[in-house]
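Complex shown without one protein chain; remaining protein chains in place.
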Amino acid sequence: MTEEIVIAGFGGQGVLSMGKIMAYSGMMQDMEVSWMPSYGPEMRGGTANVNVILSDERISSPILRSFDTAIILNQQSLDKFEHAVKPGGMLIYDGNGITRHPERKDITVYRIDAAEEASKLKMQKVFNMFVLGGFMKVKPILKTEYVIKGLKKSLPERYHSLIPMNEDAIKRGMELIRLKSECIG
Amino acid sequence: MAEITFNDIIKPENLTYKKSKLMTDNVMHYCPGCGHGTAHQVLAEVLEEENLQERTVGITPVGCSVLMYNYIDVDFQEAAHGRAPALATAVKRLMPDKFVFTYQGDGDLAAIGTAETIHTCNRGENILILFINNGIYGMTGGQMAPTTLEGMKSSTSPYGRDISMMGSPIKMADIVAMLPGTCYVTRQSVNTAGGVRKLKKAIKKAVQYQNEKRGTCFIEVVSNCPSGWKMTPVESNKWMEENMFLFYPLGDIKVPAEK
Partner (left out) sequence: MEKELRLMKGNEAIAEAAIRAGADGYFGYPITPQSEILEYLMEANPQTTTGMVVLQAESEVAAINMVYGGAACGKKVMTSSSSPGISLKQEGITYIAGAELPCLIVNVVRGGPGLGTIQPAQSDYFQATKGGGHGDYHLLVLAPSSVQEMADFVELGFDLAFKYRNPVMILSDGAIGQMMEKVWLKPQKKRSEEILPWATTGKPASRPRNIITSLDLDPERQEKFNFKLIAKYREMEENEVRFEEFMTDDAEYIFVAYGTSARLCQKALQLARAEGIKAGLLRPITLFPYPKKRLNELADRVKGMLAVEMSAGQMVEDVMLSVNGKTRVSHYGRMGGMIPTPDEVLENMKSFIKG
């Protein structure tokens, strides 16, 4: 099993940290992992993206231009990465602020309105965990208990009190995700 | 120094909201609330009002303002990190009738470029050095600068600047003021309309002194870096007023005798 993932969105949306948690969780599950961020001033207010690979084998190239799964959190990133999903692959996107929705027919498209739900529940801080929950539901590679272990390992001690909130967000995200074709409007 | 009154501020020459003709339409890459953009605008206004476009050569630093050449419509050279005063020296010596300025951050001017700064000022090169002191390395992501205040946290002073290990913040304006080559050394700000107005006056003086070949003009602008300081723009201005201005008091440090 090798899962090649891109996560992309605005700087501030938790794109890099979501990737980090995935990588940590993969490591806890004894997988080979790599996390390759975009870096530099382009992140200042602009878009950020990260390539995450989870695999049972030694990882060859950590830098990719086509992906099994794209997790997309804004319009620019959707425009940039929709075409980078391998045929038969998967795209997950947050509908918030999207005016041009994914159009490809040769991939499976899921929608998760995580931003909306996070603000409704006043849990914007863990917005990215809703999305992660959605991913975990439709690509069950990472198990919740290991994600929690990963969070414990990646978060500084002073944030450990926030872990239950993260767990709630993951659970809610799992319920929230829908096939795009099943979404109304 | 006289208090600025409301009527001073609304005088046409003091209005700051009109975009200078020398500012290009390029979208600035600066973070919201950053002082660099305002400093650019003030400089551009002076260059425009003094009709300097045709005879100006600017030197940009390596720092957040490295791309300044995209924003002000005059000829520019891009120097290596810290070396802008050396380029400016050559430009002015080879073309003495040009108006030559450098625009430099604190890392650029007070760390890696200290030698160039000191020796350019010491030779009294007829140029303007515009020094944007935000107490941090903005561009590279918030590392400690030579001007970082005692106790201030940065990514390379995560426990606060400890002066026993990292030395005290450097007051470059005071240092260069001691050199006979400088003719005009002043410390200004861009966080208020009054500050902007005073900075503009200072740059105008520097133009005059450069025309009169009186030596190096050194204008420090104490500024902010909301991103590097990890504050909102409003918080960063407040913090700057309460901390930076105490250590780097605003006002003239050295003025030339009137002719």
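Think of it as A and B in the order they're written, each chain with its own count starting at 1.
Here is the rule we go by: a residue touches a chain if its C-beta (ideal position, glycine included) is under 8 Å from a C-beta of that chain, and two chains touch if they have at least 3 such contacts.
Every value quoted in this text rests on a predicted model; they were computed, and no experiment measured them.
The undisplayed chain touches these shown chains across the complete complex, A, B. Summary of contacts with the chain left out: across B:Q53, B:N70, B:S155 or B:N243, the touching residue is B:S155.
Touching the chain that is not shown, out of B:G35, B:G58 or B:G82: B:G82 (per the contact rule at the top).
Listed residues B:Y137, B:Y209 or B:W229: the one in touch with the omitted chain is B:Y137. Taking the complete complex into account, A:R65 is the one of A:R65, A:K143 or A:H160 that touches the chain left out.
Although one chain is not drawn, its touching partners on chain B can still be listed: residues 62, 66, 78, 80-82, 107, 111-112, 114, 137, 140-141, 143-144, 146, 155-159, 166. Residues of chain A in contact with the chain left out of this view: 20, 23-24, 27, 32-37, 39-41, 59-66, 153-154.
FYI, only the chains that are shown with their structure count from here on.
In this assembly, the C-alpha centroid of chain A lies 42 Å from the C-alpha centroid of chain B.
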